[in-house]
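Here the complex is missing a single protein chain, while all its other protein chains stay put.
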Amino acid sequence: MLMTIDLSYRPEVVELVARTELFINEHVLPVENEFRGDVTAAGGDDLRRELNAKAKAAGVFAPHAPVEFGGLGLSMSDRAPVFEAAGRSTFGPVALHIGAPDEGNVHMLAHIADDRQRHEYLAPLAAGAVRSAFAMTEPSPGAGADPNALSTMATRVDGGWKINGRKRFITGADGAGFFIIMARTSGEPGDRGGATMFLAPGDTDGIRVDRHIHTTDKSMIGGHCEMTFTDVFVPDADVLGEVNEGYRYAQVRLGPARMTHVMRWMGSAVRAQKVALDYVERRQGFGGRLADLGMIQQLVADNEIDLAAARALLVRACWELDQGSHASDSTSIAKTFGAEAFSRVVDRSIQMCGGLGVSEDLPLARLADELRPFRIYDGPSEVHRWAIAKRAVGRARKERQA
Amino acid sequence: MLMTIDLSYRPEVVELVARTELFINEHVLPVENEFRGDVTAAGGDDLRRELNAKAKAAGVFAPHAPVEFGGLGLSMSDRAPVFEAAGRSTFGPVALHIGAPDEGNVHMLAHIADDRQRHEYLAPLAAGAVRSAFAMTEPSPGAGADPNALSTMATRVDGGWKINGRKRFITGADGAGFFIIMARTSGEPGDRGGATMFLAPGDTDGIRVDRHIHTTDKSMIGGHCEMTFTDVFVPDADVLGEVNEGYRYAQVRLGPARMTHVMRWMGSAVRAQKVALDYVERRQGFGGRLADLGMIQQLVADNEIDLAAARALLVRACWELDQGSHASDSTSIAKTFGAEAFSRVVDRSIQMCGGLGVSEDLPLARLADELRPFRIYDGPSEVHRWAIAKRAVGRARKERQA
Amino acid sequence: MLMTIDLSYRPEVVELVARTELFINEHVLPVENEFRGDVTAAGGDDLRRELNAKAKAAGVFAPHAPVEFGGLGLSMSDRAPVFEAAGRSTFGPVALHIGAPDEGNVHMLAHIADDRQRHEYLAPLAAGAVRSAFAMTEPSPGAGADPNALSTMATRVDGGWKINGRKRFITGADGAGFFIIMARTSGEPGDRGGATMFLAPGDTDGIRVDRHIHTTDKSMIGGHCEMTFTDVFVPDADVLGEVNEGYRYAQVRLGPARMTHVMRWMGSAVRAQKVALDYVERRQGFGGRLADLGMIQQLVADNEIDLAAARALLVRACWELDQGSHASDSTSIAKTFGAEAFSRVVDRSIQMCGGLGVSEDLPLARLADELRPFRIYDGPSEVHRWAIAKRAVGRARKERQA
Partner (left out) sequence: MLMTIDLSYRPEVVELVARTELFINEHVLPVENEFRGDVTAAGGDDLRRELNAKAKAAGVFAPHAPVEFGGLGLSMSDRAPVFEAAGRSTFGPVALHIGAPDEGNVHMLAHIADDRQRHEYLAPLAAGAVRSAFAMTEPSPGAGADPNALSTMATRVDGGWKINGRKRFITGADGAGFFIIMARTSGEPGDRGGATMFLAPGDTDGIRVDRHIHTTDKSMIGGHCEMTFTDVFVPDADVLGEVNEGYRYAQVRLGPARMTHVMRWMGSAVRAQKVALDYVERRQGFGGRLADLGMIQQLVADNEIDLAAARALLVRACWELDQGSHASDSTSIAKTFGAEAFSRVVDRSIQMCGGLGVSEDLPLARLADELRPFRIYDGPSEVHRWAIAKRAVGRARKERQA
């Protein structure tokens, strides 16, 4: 019987997953639990550097980074189980340096940056010497879920560009070593296209972090920030890729970044289910183990189903990305399903644990807080559904006209 | 056309609702927002006394309390819109002295307490001079969702009883003026019945608050505590009602307490929907108001439907309680549906507000934290569903055999 | 304790409900079961006349009809439990002459018709001597969920109007004694308003039933038909109400017609739950009664909750209608929730009965077929949600501007 479909992982990947799990259990979960998942309270960049050093020692640091920059150059498919293993701790991504937005920025720079930029920006980023931020989202009425609304303007000046505008929800902005700034180089807000990406060191004149937007997730170093760019000068050499091609490059980043989010947050959802299983497997009530009550079994099974489906969709999307596709559809589907499934999984896990589920005695309530934003970040479910539907209708239209 | 069904409220109630809304807007919401809904950070009992005084001045204090103790003696039906109005602020119940567990304790004492007990315990409680706690729930394997597991024992001693045992999730325990303690006076843990209620001042020897269980809700003064009762002496005069009849009395408290929870939390859910409506009604995106996008309209409509259904079930259950029924079925249904509906409403409201929805810029995320436990407190949804099903099956069996 | 809220029914109504239940059990369910719910196979109008006669004898015929026409003139509130009792059989509405579209037409004619029209049309309709149809819906691109698209035109001719156009999904058209035809008397398709209602005997020249649209529901006599109106002459005397006010009058019919649909279909959903309860209460499996398995209990309880919520929303909407309100919001909410809840209830009932649930041994599968269209008829859920959201947003806007 000849077969093509293959869902097994190479032994090196399996082994890396095991090593990552061990590392997370030993070095990361204890810190996370001590500080109840608040990465700032736990030390912020100091903690990051400390954990990064340990991750390097354990051979689990930045496995996605290009081999030339010290990583393992894992394919998207191979990242999935490794990132999930790291994601069991909300500090795991920081520890392995595989968190948003750095992971996506490494990915994009590896695709687009020229040699000098690779040396100046990508190399230190891949090594964890600096953090980065991706400055795209803007306050209303600028670019939010609708990218065409881009309002931050880059105007031509001698030897480069001057950037002016406001940004919002810029993850990791506070303390970022450099920024990738999306700014409009042609057209008006509301027009399609006309965006360009610029690289700028964090200490460039005119870059200001106005405030942190405090959200329910607490695991991202540098927060989600509101920023102002005032006459920020970027020399031509720091234009990333071609002028006016910003959104095309953003696509390069988009699909993979969505999927690594799914991987990491899958880890948190899996952990929630483990916590709940451990609880209902021990706890007695109503004349037996909670785990033997039908309604509890339904919660357990629905969690298993949700996790399996999210993982299967992720595997599909990663494979398509590895084939060189944008995988717009399959990443939208995996992201939307995953984000919603993970919220359901944590919520059911809480319910299984009763009063303790909503308490600080267990990590579940804070995992719920950590996972809730994922239905909004990286495109709210509604925007993904809109895009999924548009493509499906478009395909139907084509078929009809064929 | 002769009609019986009447769903209108008396003018006095309508007027009280309006006054309550005004009071909440003016005196309560500002404090709540300043302290992000953390009643302890906002001053705890000091805040309570201050807000109680203002509520008395505004004529909105404790409207459910018996007339003889200075309240308005509102029926359950009439409480519904008033408590909902108060519940729009998570500090509202504390401000009006209509929060758990005091409100339920007032209700129960008014039904069961003898004259001396009314004077000693009910009068100061109704007046807000003291707070109270209801010590029933126990750590595993004691009485949790399954009341028959009651393990705290009261043994006969000269002139009264000695109580020993551990309790958990005792709301308002820290700083309570007195406790109503449920303890076993006959039978063994696992047996039905055999429970008695005891009154004990908070400073009675042997009563100890071991720790607060920190949960996602932050609006209840005195926390949810773990407690130990060690040789707590209660004189015969402080036995509440008859010996061994504790669970029968608990029934008196149970239905109404569930419904007032629904009323108060309904207020929070209504507020969440208002915040979201205000957002989508102003905010532009995708070429128009967010409020004009079909998927947003679906979220809005589902919230309206959920709120209307929860309110309609509440009205039904309150009417049955007012008729003198235990209303076990209708209160279980209203509680289960309400608790789940409110979580859905807040979650949809968050989704409508995008990134701001999960931020501290809006109160939605903390309202979600405040409402989540309601699917567990006062009986998890699963236990209510079990009871609802058992009754339905029992009725079917009777009909078949008839 | 002074109370206003009252949810009890007058003894006469309670007694009528009991009589209706008895009548349905004795005279209607046996026929329905014999013919598996296909009213045409069971005899169509012959069956109707026979059952109507029995209903008259039993004193349960057309209790909603005006007293002057031999009915009991029940309020909307009082109709609810009676129509629900009748709805337990899918033939019940035909038997009691309280089905769509006659029941709504009686209601509307009682409000709008002049004396002659009351004599000519309403009297025989109320007495069950004839059936009627309401010809409003049109094939695409005419008036469907969007009434402004009305395309059937009425043009002024000597002494009256000539009507031309096509209609679709006209319930009861085949064999109708007369039609109420909605046609455009001013403006163009797409314009708001400009509609007028016309009365026309079924044998008027130019009225043609083109075909039956066979749908999953089988209980409506006269089917759901496609029709053509070709130069149908209607004398001025048969204009119903004022010219160009057709949509205003349709409103009169709309809310109540929606609610009586909910009442009748509630009966079917309640029956489904009874069938399922009877099954799980008897059937053994997995070491006990099915009724004692947690997942079955969850299905049972969710059915109870859905039915209770639908009924509570119905009571609310009926009361508002009885107060003289259009009750657009509360009827939309009750209709949308009810239609969706009933589908869920029957689906869960099927699931509880396993293989027999999808078989003809039990009536559940055909009840599902009977109930499914209700999420589409009388406005699809999506259109109601759109209207509910628009009103909620409108109220929010007004509040903000206040």
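For clarity, chains are labelled A, B and C in written order, and residue numbers in each chain start from 1.
Here is the rule we go by: a contact is a pair of C-beta atoms (placed from the backbone, for glycine too) under 8 Å apart; a residue touches a chain by one contact, two chains touch by 3 or more.
For clarity, every value in this text was computed on a predicted model and none was experimentally measured.
Across the entire complex, the residue among A:70, A:124, A:177 or A:294 in touch with the chain not shown is A:294. The missing chain, though absent from the display, is touched by one residue of C:22, C:67 or C:145; that residue is C:145. From the set C:31, C:276 or C:296, the residue in touch with the chain omitted from the display is C:296, counting the whole complex.
In the full complex, subunit A touches the omitted chain through residues 1-10, 13, 73, 75, 77-78, 273-274, 277-278, 280-282, 291, 294, 296-298, 300-305, 308-309, 312-313, 315-316, 318-319, 322, 329-330, 333, 336-337, 382, 384-386, 388-390, 392-393, 395-397, 400. Taking the whole complex into account, subunit B touches the unshown chain at residues 293-298. Contact between subunit C and the absent chain runs through residues 137, 140-141, 144-146, 149, 168-169, 213-217, 224, 283-286, 293, 295-296, 350-351, 354-361, 365, 368-369, 372-373, 375-377, 380-382, 385-386.
Everything that follows uses one rule, which is that only the chains that are shown with their structure count from here on.
Farthest chain from subunit C, judged by C-alpha centroids: A. Averaging C-alpha coordinates per chain places the centre of subunit B 40 Å away from that of subunit C. Chain contacts: subunit A has residues 293, 295-296 touching two or more partner chains.
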